[in-house]
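Heads up, this is only part of the complex; the chains shown haven't been moved.
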Amino acid sequence: MKMIEAIIQPDCLEPVKRELRKRDVSKMTVFHVKGCGKQMGYTESYRGQTHEVNLMQKVCIRVAVNDEFVRPVVDAIIEGARTGEIGDGKIFIQPLEECIRIRTGEEGSDAIG
Amino acid sequence: MIEDSILTAARNLDVLFLFLGAVMIFSMHAGFAFLEVGSVRRKSQVNALNKIIFEWATSTIVYFVVGFPIAYGVKSFHFWQSADQLMATGSGEMMRFFLLLGFAACIPAIISGGVAERAKFWTNTLAGAVFVGLVYPFFEALTWGQIPLFGTGSWLENLTGYAFHDYAGSVVVHSMGGWLALPAVLILGPRRKRYGLDGTSAPIRVSSIPFLALGSWILCVGWFGFNVMSAGNLGGMSALVAINSLMAMVGGILAGMLISRNDAGFTHNGALAGLVAVCAGSDLYHPMAALFVGIVAGAVFVFGFHIVTEVLKIDDVLGVWPLHGLCGTWGGLAAGIFGQKFFGGMGGVSFVAQLIPVVSQILLSFTASALVYGVLKMTFGIRLTEQEELLGPDLAVHHVESQPEEAL
């Protein structure tokens, strides 16, 4: 099992969700993050005091999947999130040792879906 | 002697009356600000706030120096008089200026909601100043002011037997604001990604219903000053205006809520739609007619907004053209219908005497705005760069986020 994490543009969440659904993946966890990458930051000032801010609004999607789903999920994310512009984001894949469904206590691959 | 003191008291009362109206109308501008804050994305909230307060400031200067004199002449109130001369002769006139400034400053505040999130701050301010200084006062002069075209004793009255009746500015203020906004919105084009290349519509979610509602409430409360104090003096005050404003607002709320099936945006804007529409004939209608005028206005707004943003694919962010433009136009015409005695109204109006100025205003506003925004587009540019828009005007123009502490 793998934990796939993608940092994408907020605008792209809808398309990514759509692509995932096309590939029968509908379970995920999502939250707002701020990211700093190739994309330029900006300068903020309030009452004459300047901050350099280089964190842009992003959305983080986490999807736990069985190994055979890794490729489709990665594809779906790329499909939905690629605009070709700087700031499109990254996908990170980490090992996942166990997954348990709280409601039933099911474990492993069965619990994931 | 006692007569003198009574006369003085009466004059003072009129000044107080105008003052209360002026302050209530001034407070409405906070309403414009928060209505926009709630209706845009978070990255454009500071821009909304700075825009409204700054345009109030520029409007004050421009209307003081140019606009008010254009509309009403320089007989009683020149700003090169000394303070004691002003006090001696122009006390009431000065206060009237304050009240009417509140009307005039609505023009950029209305446009602001249409061009939100993408217009360049400075060129948009400039456009607003031109409208408040020249275009608005010109039409104001025709209707309430020194040029005898539509008002009492005018060419129109001679022609149709009735003067153009726009008690509290459905046409002069709101319709004009809305119709000035339309070309601006068209020339600017929609926000990034608002419509797909294939024409699909991807609505952009608003940031905050509570702030939107706060704006609407502030506007509703202040609006009673807007309408009732349009009387200009205590003697002319009419309870009917208050009741009709109430009724039309209520009609707009009912229509907004029921037609949209509980949409909070339409409900709170519906109240404003009713109030926009009732201004013109608020001193004429029977309360039940006012209710009807408000209901129609609410419906006009709901359907109008849908057609504008979904069918015509015009990205009028707050829907100011349907809200002020269409409902204002409807209000101007409605005064000529439901103001008639036949509908239980006070009479003294004719549909034709309403129609001519209404249409003239539309032509004037549309042309003026197309011209001003067209020229500005070709010279300084009127739109933020793609990069600035992506970042949002708050950061790009005002260098701060609306919740700076949250920023990481």
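As written, the chains take the letters A and B, and residue 1 is the first residue of each chain.
As a convention for this text, a residue touches a chain if its C-beta (ideal position, glycine included) is under 8 Å from a C-beta of that chain, and two chains touch if they have at least 3 such contacts.
Note that the coordinates shown come from a computational prediction; the quantities given were computed from them, not determined experimentally.
Whole-complex stoichiometry, in terms of the displayed chain labels, is A x3, B x3.
Following the convention adopted for this analysis, only the chains that are shown with their structure count from here on.
Rounded to whole angstrom, the centroid-to-centroid distance between chain A and chain B, based on C-alpha atoms, equals 44 Å.
Chain contact summary for the complex, chain B toward chain A: residues 193, 202, 391, 395-396, 399-401, 404, 407-408. Across the complex, chain B is touched by residues 11, 14, 34, 42-46, 53, 55 of chain A.
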